[in-house]
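Heads up, one of the protein chains got dropped from this complex, but the rest are sitting where they should.
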Amino acid sequence: MDYPAVVASITKIDRRFIYLLVGLAVAIPLLLAHQAEVEPTEESMAFHAGVSTLGEGDVVLLSTDYHAGSASELNPMVRAFATDVFRRGARLVVLSLNAQGTGLVEAEINKIAAEYDRTYGVDWVFLGFRPSTPAVILALSASPHSLFPQDFRGNELAELPLTAHLNGYRDFSLICVISSGATAQDWVIYGHGRFQCPMVAGLSGGIGPAFQSFVDTHQIAGVLVGLRGAAEYEQMLELPGEALRALFAQSLTHMLFVALIVIGNISLLATRWIENAMR
Amino acid sequence: MSTDPSILIPAVVTLAVFSILYRENPVFRAVERLGVGLAAGYAFILIVRTGLIPRLSKALGAPFDPSSVLLLLPLAAGIGLVMSAVGHRTQLARFAVAGAAAIGAGLALPLLMQALVLSQMKASMVPMGLSSVVGFNALVIAICVLTTMAYFSFTREPTGIRALFAISGLYTLMIAFGATFASLAMSRITLLIGRFLFLLRDVFHLVQ
Amino acid sequence: MNLLRLLCVLALVGSSPGFAQEDIRADSVGADFFAGIQDSLLIQEPDTLSSLLDSLPPARVDSIVALDTPTDEGGFIDLYWALSRDDVLGSGRVTGYQVFRATEPSGPFQGIATLGPGTDRFVDRHALAGTDFYYKIRTRGSAGGFSDSQTTDAICSSGQWFDKGKASILGALVVLVLFFLFTRTLPLLDEVWVYPAIQNIADALARAHEGPTVYVPGAGGLGSMSTIASLTLLDQIVPLVQDRGSTPYVYVADALTFAASQQLLANQEAVFTRFICPDRSAFSMAYTGEVSRIKPHMAFLVGDMRDEALLLAEADSREGALQVAGSDDVSQIPFLISTCELTLIGEVLFLAGPQLSAGGFRAATLLHDRLKKLIWLLIVVGIIGARLGWSWYIGFFGTGGN
Partner (left out) sequence: MDRRIRIVVLVLGILAVVQFFVPHASGRWVHQKLLDWLVILESGALVAGIVALARHEVLQFGASGGRARIYPLLTLVGLGAMIFSGILGPINERSLFGSLYAWLLQPIQATMLSLLVFYMASAAFRSFRLSSAPATILLAAALIVLLGRVPLGEKIVPNISLFSTWIIRVPNVGATRGLWIGIGLAGSATALRVILGIQGPASWKGR
């Protein structure tokens, strides 16, 4: 048998074959519909604890800063967070620092608000999107009214019971940032840095490790990281949702990644070894 | 299979985008260009219709406030930007850019110091030692911070003990980058799961 | 009345055995005598006792303090008080507190807030600056009874001109400015070591040839310092690239950055500056299309690169371009390292422009290294200080709430 040729063919495998493997690794577990179980991490528990301090009537600022690309990871967090807030009788002011976020979030929260019998304008308000991230974060400190004279639906903010008397960060008991990356850093620097308001964050998986140091400094009280964070939060709320189910597919794809890295390296080492042996 | 257009249309474009995995093709290109136009238009409407117009109409409708005259300055500069976009270069556009950069820098300066420098410095100054897990971890973190900082040196090549620090800094960075890479892969996988779930559940009804 | 109070306390001891004995001892008679009564009463009739106690008003709030919020623009008053002694977790004796406010010590008092049990502070956010206010706290009990605290002294809120909590940041800024001025007085070294990654860029540029070179100054706005740094680098690179016969294409996602790069390159011939889309992910889509059309041989993705960076890098690598990437977003760096030939990690991105320039900017390098040395030493001292319990030293670095 021609070993060098076999090994070489592994290294030069068509990338479309790898694409197919990835597709299968995601699709098959989804078809099996297996629900994973997870053990919550400290950071997720801290996130939950942060939300637990809310009482009846407290106002929470939720900033949903992500685009459609991260929706499958972050929408479950928004759903779980809104459910948690409404269950506690707290109220929600939502905005988005990504234009795309507006289209994703309003419908989601609307559904949950209906489920918990919450009225728009009294229990929650959607402010919409504004450009220039640092400016918006800083401007909310004084009052949302100058930046958002109207909400996303065109209502005057001064006429809605929830927002009529809002006067900057001191009126918010908690700030929750759900972000795919672009703005979480800005919230730490401009939002927490300037006003020291309690803040929790739901981050897409990729940026989680980079933000761990802000958790240690208490600049962020607690974080949910990626799909796993969302799944842990769902489990703590006893709210079986999409995240818990998707986690199984995630597990298998991780294994595929590990296998690919290992096979890639073994084939490389083998090629080198064979080359040396034949010389 | 679903026949609802609100499911079918997204399904078609989803598959059109996936077609790039097989090879470069005109359908993918077409969908991509359509997406660019849609995204630009979407952002434009949100900014103009929900942001600019209510603000301006409020400023015009409200009783005269001397301080709102100050808003005319950036407004003029903004108009200068629009004019330069259609080919009329004006000095106003230079003021707009310079002003925005200056305000941005001024706002950022103390906050960068606070959030990225002072807070992070303070967090490293905790009691450490080998007798407890917490102390040990704090020690490792402190060593990592100091070596990573030593890795970047711009005035002269690190030599001797500094070179040792710099090398350790490189290894520390690699550990952090490895961890981040893995988490990033994780987050991207989730996106794909979202799309597959849409296709398998909403379009083809293969899963509940 | 004293006897009633004693009974209340006893009931609490009975219902929660862990309740701090010190509290009781502190304001009652001798401990031995007390323990005797406790035993006899509790053993005899606990049920009757607690039902009797429920109908009594809860203990009132003591030591209420009103202070002007230390750093604000005026209009805020902080209230602190010690919890009612009946307010014990799980006992349900106290159902909440009510905050009352008046402009005269004799009233009329207006209720301004209702708070849950276990709350011992409140911020009045609508205390008109310059007006005297008087406060009292009402403790509400489970059976509808209540008791009012004493009225506070007059308190008046005012705005402050300096936020003392930010003194350390001001100190840091002063240090930065002083170092900045100091490094500018130093003579510039004739030969300055160039950081390897930056030297590699210079080498790569020297190998540039005809054909397009693509430059993306990040996808962020002018408010990000990395965008400014990237534009400085762009300014250095464009003439170098053009000298080698290559055409620079600049693609920008943020509108103000677009205007800025147009102005920066206004007197450069034959540079194509294009605004694509204000949306980061749509920008990366459009960029992919553009790159496959113009087929660059070199691509710079430097600046405020966030999650779109991966798509951009992937597009370039499919076209086989030599890629130089740089980001101050720590989470994007690993992937950039694995896909791009050269990566400017974090702070290197800020110093690439200054280091590549002919001389004037060398001061930037010097300033950065000196400041970093200072910080390094400050951290080392802080670590030793933490061991020795120098909280005053570590306090220097505290900023507000941290």
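Order as written gives the chain letters A, B and C; numbering starts at 1 within each chain.
Everything below uses one rule, namely that a contact is a pair of C-beta atoms (placed from the backbone, for glycine too) under 8 Å apart; a residue touches a chain by one contact, two chains touch by 3 or more.
None of these values were measured; they are calculated from a predicted model.
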Check: shown chains touched by the absent chain are A, B, C
Of A:Val7, A:Leu30, A:Leu54 or A:Ala71, the residue touching the omitted chain is A:Ala71
Which of C:Leu79, C:Ala127, C:Val241 or C:Leu367 touches the missing chain? It is C:Leu367
Footprint left on subunit B by the chain that the document does not show:
5-6, 9-11, 13-14, 17-18, 20-21, 26, 29-52, 67, 70-71, 73-75, 77-79, 81-82, 84-86, 89, 91, 94-113, 115-117, 120-121, 123-124, 137, 140-149, 151-152, 169-186, 188-189, 191-192, 194-195, 198
Hidden partner sits against subunit C at residues 71-74, 129, 159-163, 166, 169-170, 173, 176-177, 180, 221, 223, 225-226, 228-229, 231-232, 235, 254-256, 258-260, 263-264, 266-267, 274-278, 281-282, 284-285, 289, 307, 310-311, 314, 328, 330, 334-335, 338-339, 345-347, 349-351, 353, 361, 364, 367-368, 371-372, 375
Which subunit A residues touch the hidden chain?
13, 15, 18-19, 21-22, 26, 36-38, 41, 67-72, 100, 103-104, 106-107, 110, 130-132, 134-136, 138-139, 141-142, 146-147, 152-153, 194, 208-210, 212-213, 216, 228, 247-248, 250-258, 260-265, 268-269
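Basically, only the chains that are shown with their structure count from here on.
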Chain touch graph shape: choose line, ring, star, complete or other and state it.
complete
Averaging over Cα atoms per chain, report the distance between subunit B and subunit C in Å.
17
Provide the C-alpha centroid distance between subunit A and subunit B, rounded to the nearest whole angstrom.
14
For subunit A, residues contacting two or more additional chains
69-70, 99-100, 131, 134-135, 193, 204, 206-210, 217, 219
In subunit C, residues with contacts to at least two other chains
221, 223, 278-279, 281, 330-331, 399-400, 402
Sort out for me which residues of subunit C touch subunit A in the complex.
76, 116, 123, 125, 220-221, 223, 278-281, 306-307, 329-332, 399-402
Under the stated contact criterion, what part of subunit A meets subunit B in this complex?
16, 19, 22-23, 26-27, 30-31, 33, 69-73, 99-100, 102-103, 128-131, 134-135, 138, 149-150, 152, 188-190, 192-194, 204-210, 213, 216-217, 219, 225-228, 242, 246, 249-250, 253-254, 257
Taking the touch rule as given, give the residues of subunit B at its contact with subunit A in the complex, in rising order.
21-22, 39, 42-43, 46-47, 50-51, 54-55, 58, 104, 107-108, 111-112, 114-116, 119-120, 122-123, 176, 179-180, 183-197, 200, 206-208
